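Provided herewith is a single structure, encoded as C-alpha cells, for subsequent inquiry.
Removed from the display is one protein chain of the complex; every other protein chain stays in position.
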Amino acid sequence: MPMSDPATALQDTIDDLVTANHILFREGIVDAFGHVTVRHPSNPSHYLMARSMQPVFVAGTDIVELNAESKPAANEAPAVSLERFIHGEIYRVRRDVTAIVHSHAAAVLPFSVTRDTPLRAICHTAGFLGRGAPIFEIRDFAGESSNLLVQNNQLGAALAGSLGKSAVVLMRGHGFTVVGGSLQEAVYNAINTVLNARVEMDAIRLGNITYLTEGEAATVSKLHNNSLNRSWEVWAKRAAGELP
Amino acid sequence: MPMSDPATALQDTIDDLVTANHILFREGIVDAFGHVTVRHPSNPSHYLMARSMQPVFVAGTDIVELNAESKPAANEAPAVSLERFIHGEIYRVRRDVTAIVHSHAAAVLPFSVTRDTPLRAICHTAGFLGRGAPIFEIRDFAGESSNLLVQNNQLGAALAGSLGKSAVVLMRGHGFTVVGGSLQEAVYNAINTVLNARVEMDAIRLGNITYLTEGEAATVSKLHNNSLNRSWEVWAKRAAGELP
Amino acid sequence: MPMSDPATALQDTIDDLVTANHILFREGIVDAFGHVTVRHPSNPSHYLMARSMQPVFVAGTDIVELNAESKPAANEAPAVSLERFIHGEIYRVRRDVTAIVHSHAAAVLPFSVTRDTPLRAICHTAGFLGRGAPIFEIRDFAGESSNLLVQNNQLGAALAGSLGKSAVVLMRGHGFTVVGGSLQEAVYNAINTVLNARVEMDAIRLGNITYLTEGEAATVSKLHNNSLNRSWEVWAKRAAGELP
Partner (left out) sequence: MPMSDPATALQDTIDDLVTANHILFREGIVDAFGHVTVRHPSNPSHYLMARSMQPVFVAGTDIVELNAESKPAANEAPAVSLERFIHGEIYRVRRDVTAIVHSHAAAVLPFSVTRDTPLRAICHTAGFLGRGAPIFEIRDFAGESSNLLVQNNQLGAALAGSLGKSAVVLMRGHGFTVVGGSLQEAVYNAINTVLNARVEMDAIRLGNITYLTEGEAATVSKLHNNSLNRSWEVWAKRAAGELP
C-alpha cells in the first residue's frame, strides 16, 4: 500500500494483525499462548504486537508498539509478552522479514525434540521449508535448568542466529517460530508448517520419501499475493464463525 | 436425465457442481485450493469449472465453460485455474469420465512421496482403487525445479498418461486427482480415497494386510446411483450447515 | 418395562431406535451407511430396523418390522437394507442379544484386515471384547469376487457363526458388527469398540501391552443400566445438537 497515508497504513496493519490473531487461534496454531507480530509500516525498526493476552480475544486497542529493544514505545503501556524478544531480535537481523508467528502446535513439537528425523519440505505448499528448519536448543544458551522461554534480548539473538536465513526455527520442547514477508505469508507459513509436519510424520512410516528438491522448494515458495489472499480469506471467514 | 431439455440439463449440472464444491470443502478434500469439474452435458468435448477462486465460495455465476484445450469458451471470461489442464487432458482421453476432483488432502499425500507402500484398495467403499493408484512424478516431465503445478496441456497429457485406466492418480508432493462417471461418483471417490488412505496407514502398523482382490474391487465398485445419492444427500446437508 | 402395555413398549422401543440412529451418526459410528436394530419387544423372533436410508434422517415412521427370515412383516413395506441378514441371523442364534449395530468405522477397519494383531480388550470400558473379536472372512463363504456384503440368510448365518458367543465380529475390509443386551448396550459397545481400537493402535507402538485378563473383562462388562444410561444421555443430547 505505498500510496496510503501513514495513519491509514497503520490502521490497516493493526486490523490485519487482529485478524491474524483470530485466524491462528481458529486454525489451532496458537491457544491461550503463542503470538504474532508485524513490522511497523512507517517505522521499520519497530514492530506491533498484542499486549500479553490470549490471541483469540485481541482487539485493535490491545496492539502495542515495541521498539528495536522490544520495549514499549509509549510511556504507559500494558504488560507485554515475556517472549517478545523472539520477534525483536529476528526483525533486527532479518530485514526481509515483515511478520513473525510463534506457536506451540503439537504437530510440530515432535520434530523439535530429536535430530534423527529433520522437518523437511515435502508438500508443494511448504516450499519455504526448503532451507531446512534448524533446531534452537536453548540449553546451549540458558543452561540445564531454564524455563525454555526466550525472555531477553540475548536469547532472542541466539534464536535469530539459529534461524539464520531459514523461514522456520524449531524450539526444542517448546514450539517453533516462522517468518514471512507479510502478515499473510507468516500466517500461511505457520499453518503449512503444521501441515507439512503431519504429512511427514505419516510418510516416514511408508518408506523412503521423495522430498522437494532445493529447486522445487525455491520455485513453489515464490507465492503470489493472490495465493496468500485466497487462503487468508477462507481462514478469516472461518475465524469470524462464517465457515465451519 | 435424457428427457430434459439442454438448458435445464445445464442448469442442473451447474447446481450440482456448486454443491460439489461446497461438499468437498466441508469434508476436507479441498481448502482454499483444489477443484472439481464436470463435462458439459450437451457438448461433451467441453467441461465446466468454477473460475479461479475458493471452492467454498463458489456460486452458479462463477461457473465457466472450458473447451477441449482448456480455454474459456466465451470471449470475456474471468480468470480460470492455472491447473485446469489436469481436467481438460483427462477428459480428452477418458471418454468414460464425466467428472474430476483434484485435491491436496493431507491423508493421501504420504502415499504420493514414496513407492515403498502403494495406496491400494482395502475398504469395500474403495473398490475404484482396484487398478492401483499410479504416481505422477512431475520431475520426469517438468525437470528438477518446477513448481509442481500441471499448468499446461503437455503436463496435463502426461498426468493423463500416468492415470491410464485407473480412477486415481497420486501427484508427488502435491496431491491427487480422481475421476468418476458422474459428479456424485467423483465426489464419492475423492472422499473414499482419503478414507482408504487413513485405514491403510493404520493397517500397515498391525501386520500383513488382506487387500481387496481384483474381483472384489471390481464387484464393489459397481455402485448403484442409489448408493451415491445416499452419501451425497448427507454430505450436501452437512455442507449446508444442517448436519454436524 | 415389564408393566407397560405392548403398544407403549413398542412405541418406546421405536423412539429409542430413532435416537440410536442419530447417536451413531453423531459419534461417527455410521455415516450414510451402517444400521442398528432391536428385537420386537412383544414378538422376540421379529426385529425392528429403519428402512434403507441414512441413519441421521431416520424418524419413527421409517421403522420397519422384519420377521425371522428378515422379510418385512407387513405386506406393503418400503425398501429395506440389503444387509439386514446380519441382524436376522444373529437374533436367530443369540437369544441373549436384544440389539445389534453394524458399522464401517475407520478406526476398527485396520484390525479386520490382518490376523497379526488381534483387537483385544485393553480399556475398562471395553470388557465386552474379553472373548476376542473374531474376523469374518467373507471370501471363505462368497468366493474371491464378492461385493463383501452380507446380503442373504446363508451369509448372515455364516457371520453369526463367526461371531459365536462374542460381542463383536470384525468383517474383513468392510467393518464390524456388535451386539448388546439392550439398545443402550449395543450403542455403548459400538462406541467403545472404536475407542478400544484407537487405544490399542497407539499402545502397540509403545511396547508390550498388559491387556485385561479374562476375569477383569468379565467383571467390568457387568455394566449396570445406570452406567449405560449415563452415556446414552450425553450422546442423545449431543445428537440433538444440545452439546458440542
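Points to keep in mind about this one:
Letters A, B and C mark the chains in the order given here, with residues in each chain numbered from 1 onward.
Following the convention adopted for this analysis, contacts are C-beta pairs under 8 Å (C-beta built on N, C-alpha and C of every residue); 3 or more make two chains touch, one makes a residue touch a chain.
Keep in mind that this is a model prediction, so the values were computed, not measured.
When the full complex is examined, the chain removed from view is found to touch A, C.
Only one of C:Ala59, C:Ala77, C:Ile209 or C:Ala240 touches the chain withheld from this view, namely C:Ile209.
Note on the undisplayed chain: of the listed residues C:Ala9, C:Ala157 or C:Val199, the one touching it is C:Val199. The missing chain, though absent from the display, is touched by one residue of A:His40, A:His124 or A:Arg172; that residue is A:Arg172. Within the set C:Thr125, C:Ser146, C:Ser162 or C:Thr177, the residue that contacts the chain not displayed is C:Thr125. Hidden from this view is one chain, which touches chain C at 122-125, 195, 198-199, 202-203, 205-213, 215-216, 218-220, 222, 230-231, 233-235, 243-244. For chain A, the list of residues touching the undisplayed chain reads 26, 31-33, 53-54, 56-57, 104, 106-107, 109-111, 113-117, 137, 139, 144-149, 172-174, 201, 204-205, 241.
Everything below uses one rule, namely that only the chains that are shown with their structure count from here on.
A separation of 33 Å divides the Cα centre of chain A from that of chain B.
Residue positions of chain C touching 2 or more other chains: there are none.
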